[in-house]
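Report on one structure; see the data block that follows.
Apart from one protein chain that is not included, each protein chain of the complex appears where it belongs.
Naming follows writing order (A and B), and every chain is counted from residue 1.
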Amino acid sequence: MTLQNLKYIFKYCNLIFCGFSTLLVAQPSLSDTGQLTVTGSSTIAPLMSEIGKRFEKMHPQTRIEVQTGGSSRGIADVRRNLADIGMVSRALHTDEKKIFDGHLVALDGISMIVHKTNPVMNLSKQDIINIYTGATTDWTTFGGPDTPITVVNKAEGRSTLEGFLGYVGLENRQIEADVIVGDNLQGIKTVAANPNAIGYVSIGTAEYEEAHGTAIRRVQMDGVLASTELVRKGEFEVARELNLMTKGTISPLAKQFIDFTQSKDVRDLIEAQYFVAVEKQ
Amino acid sequence: MILLRLNISWLWKNNRIFGSLLFGVTAWVCCLLIFIVGFVVQEAFPFFFSDRAWTFISTDWYPTDGWFGHVSMLVGSLLVTGIALIIAGPFGIAVAICIHFYLRGRLANILEFIFDILTGMPSVVLGLWGLTALVPVMSRWSPSGTHVLTAGIVLALMVVPTVIMTSLASFRLVPTNLRQAAQALQLSQATFIIRIAIPAAKSGLYSGIVLACVRAFGETMAVLMVAGNIAKMPKSIMDPVRTLTSNIALEMAYALDTHRASLYMSGLLLIACVTVLVFIQASIRTKDVAIGQ
Partner (left out) sequence: MVSNQKRAVSRQQDFKNKVFTALIFSLTGLLLLVILWIFGQILIRGLGTISWEFLISNPLNSGRAGGIASILQTTAWVLLIAVTVTVPLGLATSLWLSEFKSVRLGAWVSKAIYILAGVPSIVYGLFGNTFFCLYLQLGYSILAGGLTLAAMILPYFIHTCLLGFNLVDNQWRLGAQALGLSKITFIVQILLPQAAPAVAAGLILSIGRATAETAALLFTSGFVDKTPESWLDSGRTLSVHIYDLALNITGGESGAYGTALVLIVLLFMINSLAHQLVVSKRNNRMDGMNG
């Protein structure tokens, strides 16, 4: 009698605990609900956040969740179905194009920035290479004060790093940095907090922050001051695409949102963030 | 259901049934905890068996190029923890001595209360303070102000309450007749503390320091915000550094395949270090029991 009851007890307990676990698994998948998860590049994230808010206002009952983490995160999350849409601040590579679909949203570029009080106005590409490889270590070489340069580099997996490395023709292991930052905005914040710092960020973000009084300034690169205008005209060397990417067949909500992002309705949002709007023809 | 058909009053009166019930839950929980560790091991396997596994012992961390060297980050973790302990140890024990031997009544209670609360200080808040108040001060002496020393100081502030509370507890275990004997022999307070109380409480003090070590070693956020996060071997105390924990936090979001498996390898390394520390602490405590305190 006791052994039989014991068996019942154990079965009952197991049922409870298994039921608990199954409850967790038997949830509807992400794209069935009125919710979109968008992750990836920290350059595009603020823009997507604004577009998402406008989309939510136009379509109540939807929820657009935007999270940063870098372009590589966007790719990784979409690949693992953790996100519906990924944000990538560069053009897709050929092997990526085989698996993912890219949707162009805007154009942007990369600019070097220094602190607002830094008197240095222009840096040649060789100067930048010297600074980032540690060959030059203080600002006097460029006509600045006698203080050591604080070199700010981006973490691996960030498209801005890739873009910068492509521009200066270096490999990441050749760079001698003092600080590594993750998000775009973290780079801005680090340079703004340190009069001796130099870093590189997206042009749009740099112009936006300058316009809002943050203590940074874009520095001329080989005599050319990076600006949204130059990118629009196609004359800037370090320009890049801002893409949304998806995998396979996407839900109707995702399609609706991506179309919305590429439409005229959000042009003002894109330009408010100092990016170049590219409309679908 | 099934239970309704049973008369279950015997359930409460029978020890073995109730014991088995609890055992069922415990087994389940233990399985869960084993599962967590096993999961980490399982996810680390791809790295272990990959052809880049040998890079584990190198100092270069360039995951996109296939270099997964953990040595520089292990050294970073050890350095930062070491500095934290060098600072927090003396300060913590001193404060515990102050509270237990020099202060009376309300003041002692208030101080103890303050440090008891401080043990729960969130690391982000200390990191926030470090980033906005300490780093600018440190940047007067080094290019960026985010380096090993800054991280060590912030970590020290995080673990010092732990050292204080455990030291206090171990001083309280020192028998009062020792103090009375010292007073009878006209020994000064200082002599009593240095020659008698501290040796008597030694194992408890060591135990507290090891506990603080475990805490400091596993700290992520505070260090992430003030250490500079350069994954290279630091050449001096004022060089930026990346710890094992910060590395996982920084790279987890986008790591795939071998890279991700290498992060799990870091996690295993961390678990291994904590296990070693716990065994050290356990052996300190059994020595304690053997002496009969």
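Details
We adopt the following convention: a contact is a pair of C-beta atoms (placed from the backbone, for glycine too) under 8 Å apart; a residue touches a chain by one contact, two chains touch by 3 or more.
All of these numbers come straight from a predicted model, not from anything done at the bench.
Within the whole complex, the absent chain has one touching residue among B:Ala53, B:Met121, B:Ile196 or B:Ile237, and that is B:Met121.
The chain that is not drawn here is touched, among residues A:Val105, A:Ile188, A:Ala226 or A:Leu269, by A:Ile188. From the options B:Leu131, B:Val174, B:Ile209 or B:Ile284, the residue with contact to the unseen chain in the full assembly is B:Leu131.
Hidden from this view is one chain, which touches chain A at 24-25, 27, 29-30, 33, 35, 37, 42, 46, 49, 63, 65-68, 80-82, 182-183, 185-186, 188-189, 192, 209, 214.
Interface with the hidden chain, as seen from chain B, comprises residues 12-15, 18-19, 22-23, 25-26, 28-30, 32-33, 36-37, 39-40, 43, 90-91, 94-95, 97-98, 102, 113-114, 116-129, 131-133, 157, 160, 187-191, 193-194, 214-215, 217-221, 225, 245, 248-249, 252-253, 263-264, 267, 270-271, 274-275, 277-278, 282.
Everything that follows uses one rule, which is that only the chains that are shown with their structure count from here on.
Interface residues of chain A, counted against chain B in their complex, comprise 2, 5-6, 8-13, 17, 69-70, 72-73, 75-76, 79, 148-150, 155-157, 171-173, 177-182, 193-194, 196-197. Only residues 1-3, 6, 17, 20-21, 24-25, 28, 60, 62-65, 135-136, 139, 143-146, 228-231, 240, 242, 250-251, 253-256 of chain B touch chain A when the two sit together in their complex.
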